[in-house]
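Dumping the structure here so I can ask a few things about it.
Right after this comes chain A.
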Amino acid sequence: MDLRPQWISLWLLPFFGAILLVVFVAFPGFLPPMSPQMTADQVAQFYAQNTTMIRFSMIVFNLCAIMMIPFFMVIVVQIKRMSLPSHVLAYSYLAAAATGATLFAIADIFWLIAAYRPGRDPQLILLLNDMAWLIFIAPVGAFVVQNLCLALAVYLDTRPQPIFPRWVAYFSVLTAVAMTPAACAVIFKSGPLAWDGAISFWLRIGAFAINIAVMFFVVRGAISRQAAEQAVETESPATVTDAEVTR
Partner candidate 1 sequence: MANTQTAEVNAGGTTTRAHLPSNKDMWVFVLGDLVIFSSYFIIFEIYRHQQRQTFLSAQQHLSLSIGVVNTLVLLASSWFVAQSVQLTRAGEYERAMRLTVGGGLCGVVFILLKAYEWSTKIGHGLTFGSNDFFMFYYMLTGVHLFHVALGLVFLGVVFFELRNPKLRRVSMVETGATYWHMVDLLWVVIFALMYVMR
Partner candidate 2 sequence: MTTTKARAITYVWIILSAITLVSWFLGPARVAGPAVASVPITVAVLAMAFIKARLIIGYFMEVRTAPAWLRLSTDAWLVVLWGAVLAIYLW
Partner candidate 3 sequence: MSAVSAAPVVTENARPAWTRRPKIDQWICWWTIPIFYNLFGLIFVVLTRVMPPPRPDITPEQIVAFFETHSLTIRIGFALLMFFIGFASVANGLIALQIKRMSVSPVFAYAYIGALVVGGLPGCLLPAFAFVAGAFRPDRDPQIMVMLYDWCLLSFVGSLGCFCTQNMVLALAIFLDKNDILPKWLAYMSIWMIVTELLASPVFIFKSGPLAWNGSISFYVGTAVFVVWEFAIIRLLYVAIKNQSPTEQIQD
């Protein structure tokens, strides 16, 4: 089975991940994160002063953020290789990944609308900014369930040599737990749980970034093991007892 599509999808991640990191720093609203307590005029002024940088960073986000989908689909393919009673977890993982990616795209559009005409009525700019931040930070359900499905799949995998090492299950659950409190960003305007707070912003995005980075190396290991298995299989198909059909 040709593994190049998986290798390509895997290496898309660091390439676009780096671009996303650059634009994350470039976006003036992230470092330090904009506060929900800014008044409408302050927000409008922020958009008026940083229009070009906001447009640049958000356009790049718009183009590159979705490039992570192939990486998540490599994980779906690997989950389908695990010896599990059924593929239900792979399909749930796929659905959750699609939901999460769409949400970020929608949040991104709100920033771009706000920055398109900074001269708008500050009330409208405030609303667009609220929607952008809330949709960017609050909906953690998709990524949490994605990680929980992966954790359950890794934990239930009965292969002699599991596709993903067992600690990946605990790591995924840990990431899910770290990101869950960010859902409260819709409640508070101040404090650690507000959308600029330590938990809702820094912990959530930090956990997400670390999870993606670690999963890159985990998935790379899984693909290389798959390649090794196939190499053994093609050399001496007769002796291989593991009749597992690799995808």
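Note that in this section a contact is a pair of C-beta atoms (placed from the backbone, for glycine too) under 8 Å apart; a residue touches a chain by one contact, two chains touch by 3 or more; residues count from 1.
On how the list was made: all candidates are chains of the complex that A comes from, given by their letters.
Nothing here was measured: the structure is a model prediction, and the numbers come from that model.
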Touch assignment for chain A within the complex, options 1, 2 or 3: 3
Sites on chain A touched by candidate 3 in the complex: 36, 80-96, 98-99, 102-103, 106, 121, 123-124, 126-127, 130-131, 134-135, 138-146, 149, 152-153, 155-156, 158-160, 180, 183-187, 189, 241-247
